[in-house]
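The structure is given below, and queries will be raised subsequently.
For this depiction, one protein chain was excluded, whereas all remaining protein chains were kept in their positions.
After this line comes chain A, so read on.
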Amino acid sequence: MTTTAAHVPTARPTPTPTSTAPTGAAAPTGSTEPVVPTMPRHLLSAGDLTRGSAELILDTAERIDQAMAGREVRKLPTLRGRTVVNLFFEDSTRTRISFELAAKRLSADVINFSAKGSSVSKGESLKDTAWTLQAMGADAVVCRHSASGAPQQLSGWVDGHVINAGDGTHEHPTQALLDAFTLRRHLGRLDGRRIVVVGDVLHSRVARSNVLLLSTLGAQVTLVAPPTLVPVGVDAWPAQVSYDLDGALTGADAVMMLRVQRERMSGAFFPTEREYSRGYGLDERRRALLADDAIVMHPGPMNRGMEITPGVADGVNSVIVEQVANGVTVRMAVLYLLLSGEMDGGL
């Protein structure tokens, strides 16, 4: 096979960075938007994505999903011979498995490099690790790190594409993409949709990426948290801030509950778990305030009974399990667009 176009079995023209203009349903709102969306070289922040490139990823994920549907062998040959390294300096079984599955379904060679038990735990620096990966010829590096900015630093040291799989309290752009994908499936276009994000905004990379991406896609984002868990400087974000969960939920199209990390609970950010749940937990009464077709989201893992009651987590409006499935699809789209764009070159 000579081009990757033949590898995505779809009747529509194969989505590639250069061949799929966001026409029709994906038409951009502003006149300044380039007609042909270009993918950034790395995916470090949801802020790196224009509306065009974000929609390209989401549309590509839809097509991949269609292409995979009903197939006996759930694998596309698109990234055969390419190497994707999962570089996880911080434990995250879910995200690593999701990326691993995404890369494998595209037939890439996947190497899992976790900090525990590796040379990193013996004191090797990020830079030396980067040079090692570089020497081994990694085409893409999926990086999870407890330090904000580590994937961005890494991108300066390797030639391959770097995908931020969550860095410290900074960003988690593929989580935002899978959330946007899930939202679009249920709500259609996000323009003007009201989405409420609730919880530890201060320390949440999920919140930062979602604020950037969802506002890029035209949604109105409201952040709700106790004032101690809202960062100083939030005024500059494209989002509203409220301390009143009931008010924010009323008539909203979706609510995204953030996980409250155990270590924050002892950090005097709020007095007790009980008081947090009372003010910022999602129970059946509050869920009923949402618009009729609204959805309930959570990036997981959940603290059942803390930020969300089991009844709501497992209720009919909950799309939490679907988010996990969509994660694989969206990450396939990201890997495909970052890596095949380079391979196609002149297409």
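Operating definition for what follows: a contact is a pair of C-beta atoms (placed from the backbone, for glycine too) under 8 Å apart; a residue touches a chain by one contact, two chains touch by 3 or more; residues count from 1.
Following the convention adopted for this analysis, contacts and distances are computed from a predicted model.
Peer 1: Looking at UniProt, which of "Dihydroorotase", "Energy-coupling factor transporter ATP-binding protein EcfA2", "2-hydroxyglutaryl-CoA dehydratase" or "ATP synthase epsilon chain" names the chain that isn't shown?
Peer 2: The chain we cannot see is, by its UniProt record, "Dihydroorotase".
Peer 1: Just name the one of A:132, A:153, A:261 or A:317 that touches the chain not displayed here.
Peer 2: The missing chain is touched by A:153.
Peer 1: Using the document's definition of touch, tell me which of A:73, A:135, A:236 or A:316 contacts the absent chain.
Peer 2: Of these options, the touching residue for the absent chain is A:236.
Peer 1: Looking beyond the chains shown, say which of A:167, A:200, A:253 or A:307 touches the absent one.
Peer 2: Hidden-chain contact among the options goes to A:167.
Peer 1: Touching residues of chain A against the unshown chain: what are they?
Peer 2: Missing-chain contacts on chain A: residues 125-127, 145-150, 152-153, 167-171, 205, 208, 231-237.
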